[in-house]
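One structure below.
Missing here is one protein chain; the remaining ones are kept as they sit in the complex.
Here is chain A:
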Amino acid sequence: MYLLRLALASLANRRFTAFLTAFAIALSVCLLLAVERVRHEARASFASTVSGTDLIVGARSGSVNLLLYSVFRIGNATNNIRWDSFEHYASNPQVKWAIPISLGDSHRGYRVMGTNQSYFEHYQYGRHQSLQLAQGRAFQTDPFEVVLGAEVADALHYKLSDKLVLAHGVAAISLVKHDDKPFTVVGILARTGTPVDRTLHISLGGMEAIHIDWKNGVPARGAGRISADQARNMDLTPSAITAFMVGLNSKIATFALQRDINDFRGEPLMAILPGVALQELWSLMGTAEQALFVISVFVVLTGLIGMLTAIVTSLNERRREMAILRSVGARPWHIAGLLILEAFALALVGILAGMALLYLSIACAQGYVQSNYGLYLPLSLPSVYEWSLLGIILAAAVVMGAIPAWRAYRQSLADGLSIHL
């Protein structure tokens, strides 16, 4: 196709403008694809924050709130639930396993979660993946053992057998510390890309022990204090926990048990289906995600309009080129075709460069994003959806190319063979 050869040669002659135009398109395409990929992965990783859990039970409040504090470690429980309520349901014949969760303390901004062995056995995330220990072991009988999430260990540079002190409350800077009862790191979990990575796990006994001498929310003073060794010999069965997660023998029982928990006479409880609550939460964030998409679509549009401007601006200075082509036999539709091909070539180069840029950035940022945001961005080929986005961009470029093409068509009819400077 000789027209393509002419279009490319003419573009090469204006290579600086052409380069800038294609670069603007490349950047916008890269942004759009990156936003799409992050959006997709964020949604996937969000949905896989917790899996295998049939019900989450907490004090009666909102389902999103319960999900936020029990799974995402965001916000606080409105109320605790009694230990005997937990035991009541843990022993229900429908219940295969139950994981108690006790929250409220922190360590340098990371949440501390009291739980028990069943957490390491039954908690699942992603595609039914269980927690793995990267180093050490789970906490055992001694109450002052802590198992760190991967990010906590990384960020704070903790190793096995390091000692650390928990702080009361969840503020990043806490004035009240449990410094009389230090904990020993016995295990570090493998990275999960979920909030587990940002959690310190201690036993319920440990949680009970650090608060054993507390009265009315403040530590006891003087003679009232109980040392760590004394605490070890006391009964550390908690009286209350924050929430618990339940796995059932049969999914069919889910709704019956949920109703049963919601109607529990002992205290006001609420059971939620994690999948439903996740959906609800995501729909809250969906607006921001949609906005991001709309913005990147507009950036692509800006890139294409930049291209349009560059081509339209070039028309006037290229009247001579058009007239020469007309004099050697190019028909007006050749001239129009030339400009459409030019738009097509610019957009194609822009799209290819944008994809190259995207893969390069993913390759560079993959590790960083994974460790900081828990998002795994795969270096995979574009999905059908992404291909169709790229196709739409290319089609939009050709449609836009029709504008200068039409102008050049009219211009070459009017100019004929006369050459304007």
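In this text, a contact is a pair of C-beta atoms (placed from the backbone, for glycine too) under 8 Å apart; a residue touches a chain by one contact, two chains touch by 3 or more; residues count from 1.
Heads up, the rule we're going with is that contacts and distances are computed from a predicted model.
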Name check vs UniProt for the chain missing from the figure, options "NADH-quinone oxidoreductase subunit J", "Glutathione transport system permease protein GsiD", "ABC transporter ATP-binding protein" or "FAD:protein FMN transferase", returns "ABC transporter ATP-binding protein"
By the document's definition of touch, the residue of A:Tyr2, A:Phe16 or A:Tyr368 touching the omitted chain is A:Tyr2
Checked against the full complex, the residue among A:Ala77, A:Leu304 or A:Ala330 that touches the missing chain is A:Ala330
Per the touch rule stated above, chain A touches the missing chain via residues 2, 6, 9-10, 12-13, 320-321, 324-332, 334, 413, 416-419
